[in-house]
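First the structure, which I've put down as structure tokens, then a few questions once you've had a look.
Here the complex is missing one protein chain, while the rest keep their positions.
This part shows chain A:
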């Protein structure tokens, strides 16, 4: 969730009321934004020798692009509190000048195919407005535009350039200009090296760096306006004195392009000579059939069902009452003339997050106040509770093992490949373990295929504990399984480890017997060679994980089916060494799912 810092007293001035922090917090809570911080009583930094004015840091939900700047927050809260009507954003033809155009060259399809434009006429900037204008671009770039990969914005002083503009794509060495705040001209190729170590811009170079052609916006005199998505030209830069702003926006995603354009122009149209108006730009893009005029700013008419709105919120309001309520969230709506169950809701162009009538229904609930909504019984139907069988089985084993004097631990499911294999003297056959593609640390490389590494690490981290240490875990391991949709499955295991001055081999063996007894599984002294009755038996096991001659495989026959379900034994001293354990350890691990 983005956090926006706004000047506290300027916001209160815009809202026409001085709030206490608690009052403002309550307003935010009701609206669905969150006051993160009020810096009034904090040590604030000095900016140009002056103490920074108190700020409110406000968390904005990820869907409210229209509240990523001071202007949007003030506007929406004012509408919500009934202080102003929802603004009527309009596109107007230029009065004294010609409509601007951007001609799109087909080559742009190779790198960044889409462009839109708009003009804000007669804008009055001051320091705050100018900074907010820049900050909004940064926020949009960071969030919606996914760090400029999807969309990037260029803003220019229209009076320094001359249309018609062209949007082209050229080899980097053929593009030459002085980038923003530089005096030196350079080619786009040189520019890549120049900004390579720039903390801010360096992060965006990769978006086009390896492309054969770079996107560029020229004016009629071949002045470079911008090299999207990296940087604007210095020539057309915006200053506090700029009054006519030319905005060009390039993109790889058409929907996001439209959203960013609409948000950018609507937020600052309030500072235009005629507030809330925007001048359109004609985009000539024949090669991909995207010749059009941008922006449109026409609100979308969504239909919402009265009975749906009422029934979801538990309200019983007339269509007119609903329309009045919805006004608080900047919807201009009216009951449909043809269907009494339908509202025609004009969704403001600033609300691209409204996709379905459920979004309108939520805003209706916000307008009414979540905490004021009538309470009803949660649901009308009775249902029957039931545990998941494998969890019920696990709980039996967990409780029995704890009753036998063992302590339950909960290590992590992710571990390193080494801990899972090499350190246990086990080999990775390539068909078993689930590997992660993008872990941030070596600690998390695979999904464990055994509970042992976690138990041994827990013992290692508890060297200060008196011995013997007796711990266990009942939890899932993960296994590759190509036969399944998800190509993997979990398996519920039970494992225990003893660590003491002596090996504890018989203690672990005894725990196995105890758990088997609790699972109604008899011990078969004859082993596999006896009759075919159900039960378990153990056989000496030679595996490198264990000390030779002191390990056993555990076999189970259940309903005639026979399987090796696990093993126990004294761990091999080389395993202890890898896990940095100084006392002998005996361990047991079995698959529980066979008992389901």
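The rule is short, and it goes like this: a contact is a pair of C-beta atoms (placed from the backbone, for glycine too) under 8 Å apart; a residue touches a chain by one contact, two chains touch by 3 or more; residues count from 1.
Just so it is clear, contacts and distances are computed from a predicted model.
Peer 1: From the list "Type I protein arginine N-methyltransferase R.t1.c1", "Vacuolar fusion protein CCZ1 homolog", "Phenylalanine--tRNA ligase alpha subunit" or "Prolactin receptor", give the UniProt name belonging to the chain omitted from this structure.
Peer 2: According to UniProt, the chain not displayed is called "Phenylalanine--tRNA ligase alpha subunit".
Peer 1: Quick one: which of A:8, A:282, A:457 or A:557 touches the chain that's been left out?
Peer 2: A:457
Peer 1: Thinking of the whole complex, not just what is shown, which of A:97, A:240, A:412 or A:563 touches the missing chain?
Peer 2: A:412
Peer 1: Of the listed residues A:140, A:297, A:326 or A:469, which contacts the missing chain in the full complex?
Peer 2: Here the residue in touch with the unshown chain is A:469.
Peer 1: Looking at A:447, A:538, A:565 or A:590, which residue reaches the missing chain?
Peer 2: Among A:447, A:538, A:565 or A:590, only A:447 touches the chain that is not shown.
Peer 1: List every residue of chain A that touches the chain not included in the displayed model.
Peer 2: Listed in rising order, the touching residues are 29, 31-32, 34, 61-64, 146, 150, 253-256, 300, 311-314, 353, 355-359, 361-362, 365-366, 370-371, 373-388, 390-391, 398-399, 401-414, 433-441, 444, 447, 454, 457-458, 460-462, 465, 469-471, 476, 478, 480, 482, 484-490, 492.
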